[in-house]
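Sharing a structure below in structure tokens format, with a few things to ask.
A protein chain is absent from this complex, but the other protein chains hold their places.
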Amino acid sequence: MSEGVLHAGAGHAVHHADYLEEPKGLWSWLTTVDHKRIGLMYMWSVLFFFLVGGIFALLIRLELLTPKQTIMDAETYNRVFTLHGAIMTFLVIIPAIPAALGNFALPLLLGAKDVAFPRLNLASLYVYWTGAAMAVATLALGGVDTGWTFYTPYSTTTGGGVTLMVLAAFVLGFSSIFTGVNFIATIHKLRAPGMGWFEMPLFCWGMYATALIQILATPVLGITLLLIVMERVLGVGIFDPQLGGDPVLFQHFFWFYSHPAVYIMILPAMAVISEVIPTFSKKTIFGYKAIAFSSVAIALLGFLVWAHHMFVAGMSLFAGAIFSFLTFFIAIPSAIKVFNWIATMWRGSISLEAPMLYAISFLLIFTIGGLTGLFLAALSTDVHLHDTYFVVSHFHYVMAGSNLIALLAGMHYWWPKMYGRLYNKKLAAISCALIFIGFNMTFLPQFVLGSRGMPRRYFNYLPQFQDLHVASTIGSWVLAAGLFLTAAYLLASFRQPKGMAANPWGGRTLEWETTSPPTTHNFEGQPVLQHGPYDYRPEPAPVGVKELAH
Amino acid sequence: MNWFRDFLLPRGASTHVGEMDGLFMFITWLTVFFFFFNGALILYAVRRWRRRSNKEVTPHITHDTRLELVWSLIPLAVVMLIFLWGFKGYVKAWVVPNDAMEIIATGKKWVWEFEYPDGTRTLNDLHVPVNRPVKLVLTSEDVIHSFYIPEFRLKRDAIPGRYTELWFTATEPGIAQVYCTEYCGKGHSDMLARIFVDTPEQYETFLREGDEQVQKMPLKDLGRLVWENKGCATCHSLDGTRGQGPSWKGIWNQRHRGADGKEHLVDADYIRQSILMPQAMVVQGYEPIMPTYQGLLREREILGLIEFIKELQ
Amino acid sequence: MSTAVPSAHAHAEGGHTPFLQHHFREMSQQFDAAKIGMWLFLVTEVLLFGGLFVGYGIMHARHPEAFMAAHHHLDKTMGALNTVVLLISSFTMVLSVWAAQTSRKKLLILFLLLTLACAGTFMVVKYFEYSHKFHEGLLPGKYYSHKGDTVPGQFLFFSFYFMMTGLHGIHVLLGMAAIAWLVWRAARGHFSSAYYAPVEITGLYWHLVDLIWIYLFPLMYLIS
Partner (left out) sequence: MTHANEHAHPVTSPKTYGLVLLALLVLTVITVQASYFDFGPWNTVVALIIASAKGSLVALFFMHLRHDKFNAVIFVGGLLFLAIFLIWTLFDISTRQTVLPSNLKTPVEEFPGAPLGGPVRPSTGQPRGMPAQ
């Protein structure tokens, strides 16, 4: 357990109760403004909904085992995949890393006592819960069958709980905005003394870039969703061709948010990977600035390309060309990151702890996920592949395969810091392997399904596609087995006593300077930065948490 | 490596196939290459520099601008190539030749209706002559649908209140499957159609008399075929389960109550009327959503349906 | 935003007010953070309204006759009156910030109350405008039932009119609530040159509401 310990942190004599214990009681958790507790509550909420969304996913896969009806009818199926998509995007993956790990780790990494607006932070959690409750309540209204994209005029004319679901997503948007506002203000104003922009851990750069998108894109989603509500309630006409409106305009509105939103999903994942790889390679990150700037570049470029989801949706040729052209530029910062991470491992001292195993899975899966984006960004191939399982597979590779695996990497990385306990390392390695294999078994066949012409959102399909669907379904069970195993050993870790050293992995960023778990105010006094975040040279000035005279 | 392409892609049967397949395979190989390339680098690094003791010291390499430029500029060149390649194919698929024959395709929940230049109309079966450019003008009556022919590598949305177009020259006689690829509700996955690529003679006959099949088949079988192919199946079941419309099982010779409260005997005239003027008598408990099939079914097909329903006891 | 209420952990150091929250090192850090937070929030507001502006622009360009015909149903005088009222309220708001900056408690309360009064006037004028439109059947979308039109599609204009002015009106109401809260705190003597962040950031919000109206007014009432 203490293998990786380089230095046992600042060995303070005074013992403070950690943030988990002090103050006690459920009420104290529900009213806490401590970023760490809020982060944990977010994390467990997200995991809960991940389980729910995952169960829906398993039902989808089960249904697709046979070409005709297997376990549910078409209407149920449509509701199931809509809920799966909506839960996974709005309730799981968008808050997953920023709101859960980000809340927990960002102030620690910055050497701050909390985020800039702790109460706004708590509000964001409650808003999230409200939105989640609303989304779940749609089930009582007969569910929603629009797909997570809510395309008009279907969404304005179908029955069921669309209005409530749309409002739920609207409310969830606020929780995302609150997190974003908080993080930007925190990064600007609460860095530890001595921490310039380029002494910040890359995680913070990733969070910053994410927050930019959250702030700039989410409001447009908000108004788009309100317009759907207005269309349904008042018949305002903006998206209804019968009333002089334009249904394709809705798609512009929707993707103006939802394309950048995919970078809300991937940038935090990249942020986690940028922490994990140097720590377990025991080597400074390769090309710090390139990685930092590429995060911001991805965030900003991400705003210019949204209509690549609409190449066959009746856009003009000119627009198609522009959007395709711009899309390709996002590949460049992504490539820089991938190769810089690999270069970081080069000549390092690589320790294959669980977080590192997940990070390596991330690298491999993201390479496939990202490069298959190029098929879709290219005009002529997208015409063939649009709305087929190829797209489904592409986005699972980047969302489930990259983001959630990075979430797992981050959870395994900071678990000792969160709880002061360690999980069973052997089980961790096994389940990482299961997840990697299961994931690829589930989604590789879907690429082939897609390129052979199997459309998505299909309840029935032609028998010629069955073999690959069966393979995919079996893969989903392997994947589920891996995830359930992960959940099991993580929960089992609570049976051990707390006893982690402050710095089990030998990391060099500030969170490892405080106790595991940290006290309520994170650090004894104000830490002052004395070396860069990834400085593994034996010589540099002693790391320091120093009392800063007020 | 043709087997690999044939494994990944369906048969190619239009003039757009070449552009698309070439680019598709190019990116496929690119992806395969980078997956194994990155995998190999990682594997190598992990084996060579695996941590053996906690005291290991690693070199302090902060960056290398030249290397980083290399792995930004090479991808840049590659993606620009991909863009141009994709753009070329797209423009080709976009610009309709002047001599293309025009067919209007209308999507509605959950059938495709085709109207030929001479006024012939068909449902879900599209006949086109081989080696002639055909332009489809697409529109929709309700929500967005999308017309997708994998074997032609083509797809375009059909949007209510607007027209979009799509063109192709089919290069091989045979049947190509059409899917609806824009989610449109319950029947989305059953909103299938087929394109019959005919030789010129076959096409002539089709315009004159309907498909050959239709001519020769026993009436009862023809009825079943119509049920399958002309969209009846999306709403009417044969086994008694209630769909959008009433099941046909055992309705022959029953008395059915209409929304107006009157009773009607289900006989040949009644069925004919239900098909041609569905709104004239709406069965109680159902929405008046059945489209009229006036002009869409040939006389023999209607007779076939009547025979077919008769048999469904 | 909610940064600046005294918290349990607040400790008065270096002669600062009791409003310094524990996780900030000094007052100016807290003040700047609050301001950044507010500006970021304002950006989200701009984009929220922006979506409607974009929709309005595109629909206007698509059906110019309908929009032209419909906008004649609006009363320019009422619109101009409301513009003036809002501009004045912005002025009194900025004066209350000034009063807080210079620790003039009485003036601060006075200006805040004046701002509230202007906001109230604005809402009253809006009320009369709305009820007139309701009466005439100039309603959004499917509720539009105005008689005697000659140009089709005027309901589209009123869809946007009500969505945009409605959303704006909600913002005015929220602003009024915030200002009332400021009055309450000002009366208790919370604000002075040492601590006035809440006044400042509420002011920012209020000016944004004004700013949006500055664009709504010509787009709705004056476009010809």
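First chain written, first letter: the chains are A, B and C, and each begins at residue 1.
Note that a contact is a pair of C-beta atoms (placed from the backbone, for glycine too) under 8 Å apart; a residue touches a chain by one contact, two chains touch by 3 or more.
Not measured: the values here are computed from a predicted model.
By the touch rule given at the top, the unshown chain touches A, B, C in the complete complex. Only one residue in the set B:D142, B:D221 or B:E311 touches the chain that does not appear here, and it is B:D142. Annotation: of A:M315, A:L468 or A:M500, A:M315 touches the absent chain (contact as defined above). Across C:L87, C:V124 or C:A187, the residue that sits in touch with the chain not pictured is C:L87. Shown as candidates are A:E63, A:D114, A:E231 or A:E511; the residue that touches the absent chain is A:E231.
Contact residues of chain B toward the unshown chain are 102, 104, 117, 137, 141-142, 161-165, 288. Counting the whole complex, the residues of chain A in touch with the unshown chain are 153, 156-157, 159, 188, 216, 220, 231-232, 235, 237, 240-244, 246, 248-249, 252, 256, 303-304, 306-307, 310, 314-319, 322-323.
One chain of the complex is left out; on chain C, the residues touching it are 28, 31-32, 35-36, 39-40, 42-44, 46-47, 50-51, 53-54, 57-58, 63, 66, 76, 80, 83-84, 87-88, 90-91, 93-95, 98, 101-102, 141-142, 144, 149-150, 152-153, 155, 203-204, 207-208, 210-211, 214-215, 217-219, 221-224.
Simple rule for what comes next: only the chains that are shown with their structure count from here on.
We define each chain's centre as the mean of its Cα atoms; on that basis chain A and chain C are separated by 34 Å. Centre to centre, using the average C-alpha position, chain B and chain C are separated by 50 Å.
Under the contact definition stated at the top, not a single residue of chain A touches 2 or more other chains. For chain B, residues touching at least two other chains: there are none. Contacts from chain B toward chain A in the complex involve residues 7-10, 16, 19-20, 23-24, 27, 30-31, 34-35, 38-39, 41-42, 45-46, 49-52, 54, 56-64, 67-68, 71-72, 75-76, 79-80, 82-83, 85-91, 93-94, 142-144, 146, 148, 150-151, 153-157, 159-162, 164, 177, 179-190. Put simply, chain A touches chain C in their complex at residues 112-120, 123, 177, 180-182, 184-186, 188-190, 215-220, 222-224, 226-227, 230-231, 234-238, 243-246, 249, 253, 521, 526, 550.
Listing the residues of chain C that touch chain A in their complex gives 1-3, 13-14, 21-25, 29, 32-33, 36-37, 40-41, 43-52, 55, 58-59, 62-63, 66, 140-143, 153, 155-156, 159-160, 163.
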